[in-house]
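The other protein chains are all here in position, but one chain of the complex has been omitted.
Entry: chain A
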């Protein structure tokens, strides 16, 4: 069983932050799963500072990996894209400011699908991150590096970002815990936007309580993000409460075509476990789920086409030479963006174009409203929803690279959550042929407390999280 935050804190007290951080750096060094895009050269310095200044924050000395699309002052932030090679942000994201204040040691930036576009971390310019349970398989995406690093014991905790399942998918594939908070619960200031109306920064760890502890640090109000909402945090406060009387809704539509039988069985077993713990379940219907995927991709790509316009080689990162500015910008984008990014920019540009705007973009917004209403209706009767996080366990590297549509289909159970903006957590609920499977627990707006409590109860009463991946060194 991998160390959790409390174990690390004990180790720091008995030795030093420097020693603990050094031990994790050594693990990263020895590993070959390609979870990091860069390591912070000052990691040891940060740890020494914690030791010498006696910093007492809740994460004092705890090493953390940060997805490479979250801005870190003085540390390269590339979104795993060649276009941002060499870009070092002059400022910290809100979550980084909070982590530094809490004493955390930013140990490095973790690998991801280029600009968050993907479900497997295969579109990274640095190559794919390998799944610690089976290195021939993908780690999931787009926060593949953040999940794999946690599952392989290279860091106890990490941050990812979730636009359509990007935290939950790799958490499920790597057997980690990953939370997508309510839209507006965590400031996006400093997160390089892919599809800004959908994405949230979310924590990953090997324990539910560690995810909650991280939320206590990062989930605070920030006036630099206009979509950030003032709310009562206290994510760890009610973690120990039981699930007696908890009303679970099981949406039929999340167990549809394409969901692996083993995965279905494991999720139903998990729901059974909840019944044993005093919860009850009913089947609920979320009738607009079948349209969510299409709407999601239209909205995400439309926003991406606009968000990625700023990468033109003019001010930062990597540029190609051209005889005038439009050739320079054009060649930069042509040569430095990967295929998936270009595909999404083109599709998004098309969807927003005059003449197609109403047919695609506006229609997608309408579907989004309907999907949202599905959730609002469901939460009138139940406290949480439960479903498989991913339809299958991790697939093989390269298996779906030439078939983007089938890859997009694997997001079918995660994207409705982002369209609605509700919180959702993925926790390990068993293994299918040696590969981890994730249970998704979805909550009402700003009711992270309930899904964290449910996930924590499940974890306490099961032993899936105690198993170690093959790549733990």
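Basically, a contact is a pair of C-beta atoms (placed from the backbone, for glycine too) under 8 Å apart; a residue touches a chain by one contact, two chains touch by 3 or more; residues count from 1.
One rule holds for everything that comes next: contacts and distances are computed from a predicted model.
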- prompt: Of the candidate names "Carbohydrate ABC transporter permease", "SPFH domain-containing protein", "Acetolactate synthase" or "Aspartyl/glutamyl-tRNA(Asn/Gln) amidotransferase subunit B", which one corresponds to the UniProt protein name of the undepicted chain?
  reply: "Aspartyl/glutamyl-tRNA(Asn/Gln) amidotransferase subunit B"
Per the touch definition above, residue among A:329, A:367 or A:469 touching the missing chain: A:329
Field: Of A:9, A:188 or A:464, the residue in touch with the unshown chain
entry: A:188
- line: In the whole complex, of A:224, A:265 or A:396, the residue touching the missing chain would be A:224
Message: In the whole complex, not just what's shown, which of A:25, A:93 or A:452 touches the removed chain?
response: A:93
Task: Go through chain A and note every residue touching the omitted chain.
output: 69-71, 77, 79, 84, 87, 89-91, 93, 188-193, 196-197, 223-227, 302-303, 305-306, 308-312, 314-316, 325-326, 329, 349, 352-354, 357, 361
